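Let me begin by presenting the structure, written as structure tokens, before commenting on it.
One chain of protein is taken out of this complex; the other chains stay put.
Lettered A, B and C in written order, each chain numbered from 1.
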Amino acid sequence: MTQETWQKYTEWPLLGAAFLFLAAYSILVIVEPPAPYAAALAIAIWSTWSIFAVDYIVKLLLAPRPGRWFIRHPLDLLMVVVPVARPLRLLRPLKLRQVMDRAPGTAIRTRVMAYVLVSAILLIYTVALSVLSFERSAPNANITTMRDSLWWAVVTTTTIGYGDYYPVTAPGRWAAVALMIGGFAALGMVTATLSSWLVESVAAATDRRTEAAETSSSGELARLTTQIGMLQDQLARRQGPIETDSGHAEDTHKEPG
Amino acid sequence: MTQETWQKYTEWPLLGAAFLFLAAYSILVIVEPPAPYAAALAIAIWSTWSIFAVDYIVKLLLAPRPGRWFIRHPLDLLMVVVPVARPLRLLRPLKLRQVMDRAPGTAIRTRVMAYVLVSAILLIYTVALSVLSFERSAPNANITTMRDSLWWAVVTTTTIGYGDYYPVTAPGRWAAVALMIGGFAALGMVTATLSSWLVESVAAATDRRTEAAETSSSGELARLTTQIGMLQDQLARRQGPIETDSGHAEDTHKEPG
Amino acid sequence: MTQETWQKYTEWPLLGAAFLFLAAYSILVIVEPPAPYAAALAIAIWSTWSIFAVDYIVKLLLAPRPGRWFIRHPLDLLMVVVPVARPLRLLRPLKLRQVMDRAPGTAIRTRVMAYVLVSAILLIYTVALSVLSFERSAPNANITTMRDSLWWAVVTTTTIGYGDYYPVTAPGRWAAVALMIGGFAALGMVTATLSSWLVESVAAATDRRTEAAETSSSGELARLTTQIGMLQDQLARRQGPIETDSGHAEDTHKEPG
Partner (left out) sequence: MTQETWQKYTEWPLLGAAFLFLAAYSILVIVEPPAPYAAALAIAIWSTWSIFAVDYIVKLLLAPRPGRWFIRHPLDLLMVVVPVARPLRLLRPLKLRQVMDRAPGTAIRTRVMAYVLVSAILLIYTVALSVLSFERSAPNANITTMRDSLWWAVVTTTTIGYGDYYPVTAPGRWAAVALMIGGFAALGMVTATLSSWLVESVAAATDRRTEAAETSSSGELARLTTQIGMLQDQLARRQGPIETDSGHAEDTHKEPG
């Protein structure tokens, strides 16, 4: 079996596992259910771990050059090792490259913005969830409810950082760094999109003026072609019965004017 | 009646309603008038709500495909459901697309900047107003006066976020998120505009040098046309009285040099 | 006298007045000299005011259309009304437009960056100075020394905003808003410059590849010109003594290949 076949068959099961993880983790962190339920959720989370782990190992073995595949796919490893990275797979069905390949000019920007928005919301929610789970039990922590955690995540992504809430534990800070990098990228993407749109709008306005010049250049080429055609006419006529009617020749001469 | 006709007739009444809402809401929040006056202002605010609601329903019914119109115009619905979103309509008369369509090259940037500035000021004022109304009565809130609220809104829009003031209530935070998205877009727009201007300036400097090369290419075409014209002359002359004067022919040959 | 002549003569006196203002204001705020010295500095500051005021009035009177000039030169009025805006005039000798006009391609970016750096330093220093003078005497103010004020100004310009220092008085906050706008513009300018540089670098790498294609198009035109030249030769020869040597004609025919 090739890696492609495996990926095709595991696409949906992995998405399901990612979604299951996110749901189970959300309930575990937000609802904080009593022991028996919590145990069931923990089992669900561990089973998603095993699905991701098996998928990773099979993919590694099926790869034509496993060493190279290992280096080129750090995200796949991350999703096995770091549980909270697993929801990233939910972004898979709308792969950015695919999204852009089929799009004409302006539609690209709309799709990129939609992609950035969906990614940002997923990232904010997942990081808020994990930071809450890390911080809640820490002494002198200030992020202790889901709504404060979400608020903190939004304030961080937009690089505002009021400082009313901030993580104090090591894992909470690592999750924050992931969010910051995401926020950085999102801000850059918004600016890039607006930039691309504005550059194009200004260029379109400028083009309307330069078009005249270009048309004249293209027109010159067309006129050239016409003149050559007439030359051929003249020669063809000459090759027929000898026409020495100078008046006709002058007419021909005037035409290109 | 078509939707266009309706929009044409309701353009100004809706603008008036948006302005009335902003004025009434401003007085209600900043001045905090005694009960009878407050009631009058509340009535004014509710009447703007009914105007926006009627307009929305009529537009929906007049739309050729109501379902599609519903999905494509979320802002219209937002203005009905969320009162503080109504002043957004005040931006309508200077629609960004219209502003840009009629503008030549560089003027676009000036207009975009003016648009961004006006939008930013309107957004900052409206959000400051609504955050104040949400926060004021909350325990341990720190935004309790209009000038602190305005200061907080400016500090947030510029993504500085000192943390001397920040919303603590849920609706206050939602309004803050709207402001953050606006600030994000404004920052991106400023960068995009400066970027577009700089790219053009550098390109202009580079163009002055590449122009020489292009001129030569255009000149080559012109020379080609001249040569063909001369060819036609030669042929025309031959077709007239037979000129076997070889000296004349040599002259013609030299001319293109 | 025309406005241009006046501007030419007042260029250096105004620069001197701006520098005098900055020096006197710096000493007044940082050193806080005893009464007699402070009075002397106050007189110096008022004299710079009178210089700027006289200059503004004369310029307004000399303008061909005073109303239009009034609207188009808000900065000149600002420098008269708001004392701390006066050092802005120190940026005059290195006017951005002039700086860019004479520069070839890449040099523009270096100059723009230098201009942004100098403007940022001047803005940070002036705003730090004025915020200190406004805040120092306010109750519960936290910006009370020049080094804290400078630190606050840097933290604000870079949009970081720790919140360890922040203005609490109305004039201090207005000065902060000026700084924020400056920081916004500076950040946008840095991004725009890096963007312009990167776009050009990538384009240069791409160009090296597309050049081949363009060269071939230009070569086609050159070949065309050569062919036409040969046609003229053929005709010229025919017009001379009749050459019916078919071998020669075939030679000519082969050449264009």
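Worth pointing out:
Simple rule for what comes next: contacts are C-beta pairs under 8 Å (C-beta built on N, C-alpha and C of every residue); 3 or more make two chains touch, one makes a residue touch a chain.
From a predicted model like this one, the values you see are computed outputs, not experimental measurements.
Check A:108, A:122 or A:146 against the missing chain and you find that the one touching it is A:108. Set against the missing chain, the residues C:18, C:108 or C:155 yield one that touches it, C:155.
Residues 159-163, 191, 195 of chain B touch the missing chain (whole complex, contact as defined above). Taking the complete complex into account, residues 100, 103-106, 108-109, 112, 156, 159-163, 166, 168, 170, 173, 177, 180, 183-185, 187-189, 191-193, 195-196, 199-200, 218, 221-222, 224-225, 228-229, 231-233, 235-241 of chain A touch the chain not shown.
Contact between chain C and the unshown chain involves residues 147, 151, 154-155, 158-164, 187, 190-191, 193-195, 197-199, 201-202, 205-206, 209, 217, 220-221, 223-224, 227-228, 230-231, 234-235, 238, 243-246, 248-250, 252-253, 256.
Keep this in mind: only the chains that are shown with their structure count from here on.
The chains in contact with chain A as well as with chain B are C. Sharing over half of its contact pairs with A-B by residue number, the repeated interface among A-C or B-C is B-C. Overlaying chain B onto chain C using CA atoms gives a rotation of 90 degrees, to the nearest 5. Chain centre most remote from that of chain C: A (centre = mean of CA atoms). Chain centres here are Cα means. That of chain B falls 24 Å from that of chain C.
Among the residues of chain B, those in touch with two or more other chains are 159-163, 187, 191, 193, 195, 199, 221, 224, 228, 231, 235, 238.
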